[in-house]
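Accompanying notes for the structure given below.
Left out: one protein chain. Kept in place: all the others.
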Amino acid sequence: MIIVKDLSVERLDKKIFENINLSLASGCISILKGKNGSGKTTLLKTILNIIEPSAGSIYWKGKLIKKNLYDFYNNITYIADKTTSLNRLTVKDNINIWKKIFLSNISVSQIEKALKTLKLQDYLNQKVSTLSLGETKKLEFLRLIIENKKLWILDEPLSSLDEDSMELMKQTFEDHCSKEGSVIFSSHHNPGIYVTEEINL
Amino acid sequence: MIIVKDLSVERLDKKIFENINLSLASGCISILKGKNGSGKTTLLKTILNIIEPSAGSIYWKGKLIKKNLYDFYNNITYIADKTTSLNRLTVKDNINIWKKIFLSNISVSQIEKALKTLKLQDYLNQKVSTLSLGETKKLEFLRLIIENKKLWILDEPLSSLDEDSMELMKQTFEDHCSKEGSVIFSSHHNPGIYVTEEINL
Amino acid sequence: MKFLVNPSKFNEMADYLFRPLLILSIILFAIGLLFSFYFSPDDYQQGSTVRIMYVHVPSAWLALLTYAIMTIYSILALAFRIPFGFIFNTAVAPIGAVFTLICIVSGSLWGKPMWGTWWVWDARLTSVAILFIIYLIIIFMNLSFENRIVREKVVAIFILVGSVNLPIVKFSVDWWNTLHQPATISKLSTPSIDPSMMTPLIIMTFAFIMIGVAIAILRIKTEIISRKSHLS
Amino acid sequence: MKFLNKIIFFYYREYKLNLSGFQDILTNIIFFFVSILIFIFSIGPDKEVISLIGVGMIWTLLLLSSTLSLRKFYQDDYENGNLLIIHLNGFSFGFIAILKTFSHFLFVQVPFLLSIPIACILLNIANDKLFYLFASFSIGSLILSCLGSISSSMNLMNQRNFLLGSVIVMIFSVPVIIFSVGIINMEESFNSLINILFGILLIVFAINPWASGLCLKLSLENN
Partner (left out) sequence: MKFLNKIIFFYYREYKLNLSGFQDILTNIIFFFVSILIFIFSIGPDKEVISLIGVGMIWTLLLLSSTLSLRKFYQDDYENGNLLIIHLNGFSFGFIAILKTFSHFLFVQVPFLLSIPIACILLNIANDKLFYLFASFSIGSLILSCLGSISSSMNLMNQRNFLLGSVIVMIFSVPVIIFSVGIINMEESFNSLINILFGILLIVFAINPWASGLCLKLSLENN
């Protein structure tokens, strides 16, 4: 689906990385590894067309991504390294807002099931600002299910999760791949997820 | 130094944990383990006297902590699970503010050395908001050196760090302990730090 | 005339010009002050307060002139992609602000004996106040925006939009009836002013221009240098 | 249809967000009335003078309090990453700017609009002027929202000096104020003045998505 060719990014005239190549077919999982500050987040944002690369090109379904931007955006879910749920609202409100704004046709029972597997079912009426760190992180993952897109672009999804949740994510990734979806995520250590490609920055 | 006896905490009439016991002598490292939402952060904040426990008591140097609060505060450094450096300012400004507000008598060369080991020396004039996630985390650790206190209370210090930094933290902890300091930290996995006590929530 | 749009050419020219300019401006200034305080008559109506004019009028003209030139450079920079325009604008805005401030302060000092108040809200004075604020905004934008490339363009556009104010300042005395003096000197036909007052005024005007240009050269040079060091 | 739904739900989100900041709206309104009271007290109960300056006062207060709320315009969504998520959901930056501008109008200016009749009573403004006030005010406040959008998106790149954005908005709104107040005091030339105001509105309307969108894009790039 996605092919990245000889990508280089500069920021404030400082090279972040050079000549990165990557290709992701449907049904595949790619992991992005590298030291702190090596440019993982930058690479993901460049793929998302938020940051302008200084050289190289990115293709989506064979076309340059810039030419095909809204089709691309219609097929991805991006989860950033910081949580984006609205702190002042409750978990339920957040879910409702997401459901509506992503025009998700997911059923209530599906969401409830997902909440249950994420062990968030008891916190529906709690404000997001009072959730624990891992819980906000897990709440964020709910977007993967609500948006229901093909390509998942995840920035450090596994940090500050406990082992159970880590296992859950592993399962979710593999499920998604078996349904022709694909995942690209950055992480500092791989807890045994089978990946088709490993990119080292 | 610190003894926690039969501590229980409730929040919104929901029990978070019950009857936790813990004792930390100088020169020791304690690790706090538990699932997401099991109450690690809550326990640390209770020790810091931010959250009122529903039962149990905490002793600092043999006295009830409430009676001895400011002596306690004079001897600890707390690093929260979220970063507290000021986003809009540069790294240098943040360091300066910390140095001044903690009345630190640490020398410039010591800070420079610490910056170098943390590999942050190139980012002095960069704004914190443009640092990478791991870099902000590492910047936060600089407070450990600037404040120069005996007891370190750290909430998930190891998440989103790369392997080198992890190793560095390990070393720093051990150094600190050999100088009669002590550390209590929460984490989801232990990357081989030798701990004297493991508390499971 | 290449030095007007090319930084390196400008630098060469500036090295030639700066010293003579400075000397010339000091001499002119001395003569001008001498003239305006000793060799010019008191006004029969205004007494010796008329001497404020020799500061007020040149600074007012230069405040307007500086902005006009900045407008031209903004057009050059935006439409013809000449980056020297951005450099010029950044460097020169404070000079214009200072001239405007001198104009306002000397005007109020003059206004107290003439009109009985320091300040009235007539069209001329208000539009000059706006000119001053526009100058300040330009300076602060230059200081506080982080992204240089965006900042330059935003400032240039702002200068262009703000230039609407210039004709208002200039012609406000004609369009609305105000307390302020209508154009007497700068009329296109014969000026209605006594030559004994005209001479010091002209000398002072040139002295102001010289000083302005000298400071502008200095500031533009430092601006060019700071940009070079930023790129390397 | 899908597109329309997205827009509707964008406003659902804004509504949820703004309602939880309900006290901000309330503070604005209270501020408005308190200022009127202050004026009345500082002037003394001279009815003539009060009704003379009433319109001008309402206008200034509108302007000041819409700059008051400028800070929230994009800042929150920018900082917690929602701006990015919304953009990735298929809203172009320019379009976000348009939607946000309307949302500002809806949640900040409209409450003012609704409190004008009460203000008119307090300030002894003649009833027949109310219509002119309303007309000029609705157009003027839309202009202010657009200007606010531009300046606060610019402010995202300049997180140091928040007030500068407000000052810029205020300088640009000088002509708006002149025309709007003129409308109310010169009823005979109502049509021509309101047309000028409309012209200004169209101009800022056309510039807004372009300028704000660019600023949003650039600021996200540098975050």
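Letters A, B, C and D mark the chains in the order given here, with residues in each chain numbered from 1 onward.
Note that a residue touches a chain if its C-beta (ideal position, glycine included) is under 8 Å from a C-beta of that chain, and two chains touch if they have at least 3 such contacts.
All figures in this text were calculated on a predicted structure; none of them were measured in a lab.
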Shown chains contacted by the missing chain are A, B, C, D
Which of these, C:Ile133, C:Val169 or C:Ile220, touches the one chain of the complex that we don't see? C:Ile133
Among the options B:Ser8, B:Ser54 or B:Thr84, which residue touches the chain absent from this view? B:Thr84
If I consider the whole complex, including the chain that's not displayed, which of B:Ile51, B:Ile106, B:Leu124 or B:Leu168 touches that chain? B:Ile51
I need the residue numbers on chain D that touch the omitted chain, in ascending order. 22-24, 26-27, 30-31, 34-35, 37-39, 41-44, 49, 52-53, 55-57, 59-61, 63-65, 67-68, 71, 160-161, 163-164, 166-167, 170-171, 173-174, 177-178, 181
Mind pulling the chain A residues that touch the left-out chain? 88, 127, 129-130
Counting contacts across the full complex, list the positions on chain C that touch the omitted chain. 108, 117-122, 126, 129-130, 133, 136-137, 140, 143-144
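Methods note: only the chains that are shown with their structure count from here on.
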Rounded to a whole Å, what is the gap between the Cα centroids of chain B and chain C? 58
Between chain A and chain C, what distance separates the C-alpha centroids? Give it in angstrom. 56
At least two partner chains per residue is the criterion; list those residues in chain D. 160, 222
Tell me, which residues of chain A touch at least two other chains? 82
